[in-house]
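With one protein chain withheld, the remaining protein chains of the complex are depicted in position.
Every chain is named by a letter (A and B) in the order it is written, and numbering of its residues begins at 1.
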Amino acid sequence: MLRYFFSRLRLAIITILGVSLIVFVTSRMSGDATLLLLPQDASEADIKAMQHDLGLDASYPVQYYRFVVNVAHGDFGQSLRYREPALGLVMSRLPATLELAFSAFILSTIVGLILGIISARRRSSWFDYGARIFSITAQSMPSFWVGIMLILVFAVELRWLPTSGAQGIQYLVLPVVTLALVPIASTLRITRSAMIETLDADYVKFLRVKGLAERYIVWKHAFRNALVPVIAISGLTLGFLIGGTVIIESVFAWPGLGNLMVEAIFTRDYPVIQAGVSVTSVFLIFLNLAVDLLFGVIDPRVRFG
Amino acid sequence: MSDGDILLRVKDLKTHLRGRDGQRVVKAVDGVSFDLRRGETLGIIGESGSGKSMTALSIMRILPSSARVIGGEIRFNGENLLTKSDREMRRLRGEQLSMILQDPMVSLDPLFTVGSQLAEPLRAHMGLGGAALKSRMTELMSAVSIPSPEQRLKQYPHQMSGGMLQRIVGAIAISCDPQLLIADEPTTALDPTVQAQFLDLLEALRDSKHLSVIVVTHDFGVAARLCDRVMVMYAGRIVEMGPIREIFDHPRHPYTKALLASIPDATGAGAGARRLRTIEGSPPDLGALPPGCPFAPRCISVMERCRRDYPPEFRIATEHVASCWQVQSQ
Partner (left out) sequence: MASVVIPTQIPARRPWAMHWRRVRRLPWLPILLLAPVVICGVLGSLIFPHDPTAIDLMSPRHPPGWMTGGSWSYPLGTDQFGRDLLSRLMEGARVALIVALSSVFLAALIGVTAGMVAGYYGGWIDNFIMRIADVVFAIPAILLIILIGGAVGGGFTTVLSSIVIVSWVLYARVVRGETLVLRERGFVALAKVANCSDMRILVRHILPNLMPTCIVLMTLQAGFALLIEAAITFIGLGIQPPATTWGLLISEGRPYMTTAWWIPTFAGAAITLTVLGTNLLGDWLQDRYDPRQRQM
């Protein structure tokens, strides 16, 4: 188990380094930052001086090295708009985003599992076909459009829920539901096919040969086996959710990290974009590491190869 | 033979499968009747698709969801299993009726230790726990000759070899002292080197626990080792049935003859499995059986009558029957 953990950890670290490289490279793609910061009529000398200040006259590897060192100290530069350290800004908005993402994760996992299990046990029933129609439709809808439509129906027409903001539980409902829609669909489909596969498996046949109760077989054995692929995709699901918050926060004016980043696009506040993407990616990588470990706990084949 | 001697009496069993498109009906088992005496070992022999496994699953009543028993009787100790409720069947399975499946690697749940899976029927049927449970498990492990049982019981299925796993499956199957054991292709998924060992084990278990056994196989070698009587199945029906020696020495149905003839060394003695070579033609489509004998298209001694009417059972000797028009004319 320890060896498994270390191999996954090593992979995570390599990935983090790779991400830092991508972040660095893209930042250098945005054209010469000096020209943005200096007035139009700056002289050659001024430009050169600014370049030196920003460290842009060094070679690329040196720049990258400095970049990594800075980042390791938490320095992503200053937000061009807010004139605050970019990292601090990002971290202050992170909790709101996590609230959204995790609520949606919990909702989608629970609902998806339940619906998937029911679908599997009642294969080819109304319920099953309805669930599958729902799944494939949910995965076809643009999330921000769903958000807008829900606002239209529930907030504007019916006035049951507020349109935007974040002052209480009722503000959480629409964004979380919008965000959770696609993961519910994928969790449902995976759970359903996993359950069907396990219920048809030979070891279930053998469990029946042993004369054990059906409910025991389903919940102790089949369900646990079906969970394995679900856990496997939970890392992907979380990634999708965190990406999705970017869009959803825009729609619902949720004061989170995603909103900050969309704003930063409009104001060309690149340090904030950099900081936001980096923090989110690192967070996700570690989350996936945790999922891998959980996997190792649940499935002995992974532990003992 | 008195009725008290008969452990299992199957009469006219019919099991149908719904085909993949939801429309065609496949007659997997089409009117099978046989008896099993206490202490006897009966072999069911046939190619895949002959209905042998379906027969076994029908007796245990663990058919896949697309299959249903639609007719007949299965009397176990005089009681008809087909009328029993799920709960009653559950009690019978494991305690009175048991089964070994083909591939040990998939017979056990990969997420649980072998020990926990051995304990399950003991807990459920015999209510064992604690020290009694432990000693029973150790006892069972030595009955199937597994060394260092303590260690093995803590392991997971993927950590063991096929041969050892199948022994454990065997231990689980007999754990509650059943009366009837069905072995569905017990050695097919094992390495050839291990197959003979497992057959030895089956024999030993059968003798020491006084089991009545049904062995489902496509391999005459296995049947020769273990069985007192065999029944040969084709297209969901029994085509010939009789004592093993009799069938080997005097097969009467063309299909049986063909099966035996395709074995390189047909003396039937000696250890080791013998593979069946295929017979001319292909197995019939069970969803669209022609009238008359289903073997007619492949039969070398086919007559006009064979294509029209299905032959009934003809008695050849006290215990030997075959369903073939050829037999009648001899």
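The rule we apply is simple: a residue touches a chain if its C-beta (ideal position, glycine included) is under 8 Å from a C-beta of that chain, and two chains touch if they have at least 3 such contacts.
Remember, it's a predicted structure, so these values are computed and weren't measured experimentally.
Participant: Where the complex has a chain not shown, which of A:V23, A:A120 or A:I217 is the residue touching it?
Facilitator: Hidden-chain contact among the options goes to A:V23.
Participant: Going by the contact rule already stated, which one of A:I148, A:V173, A:A213 or A:I298 would touch the omitted chain in the full complex?
Facilitator: Residue touching the absent chain, from the options given: A:I148.
Participant: Can you say which of A:M50, A:V71 or A:I285 touches the chain missing from this structure?
Facilitator: Answer from the full complex: A:I285 touches the omitted chain.
Participant: For review purposes, identify every residue of chain A that touches the missing chain, sorted by number.
Facilitator: 11, 14-15, 18-19, 21-23, 26-27, 29-31, 124, 129, 136-137, 139-146, 148-149, 151-152, 156, 186, 189-190, 193, 229, 233, 239-240, 242-244, 246-247, 250, 261-262, 264-266, 268, 270, 273-274, 276-277, 280-281, 284-285, 288
Everything that follows uses one rule, which is that only the chains that are shown with their structure count from here on.
Participant: State the interface residues of chain A toward chain B in the complex, per the touch definition above.
Facilitator: 123, 200-203, 205-214, 221, 224-225, 228, 298-301, 304
Participant: Looking at the complex, which residues from chain B come into contact with chain A?
Facilitator: For this pair, the touching residues of chain B are 60, 62, 64-65, 86, 89-95, 98-99, 101-103, 106-112, 120-121, 124-125, 156, 158-159, 169, 172-173.
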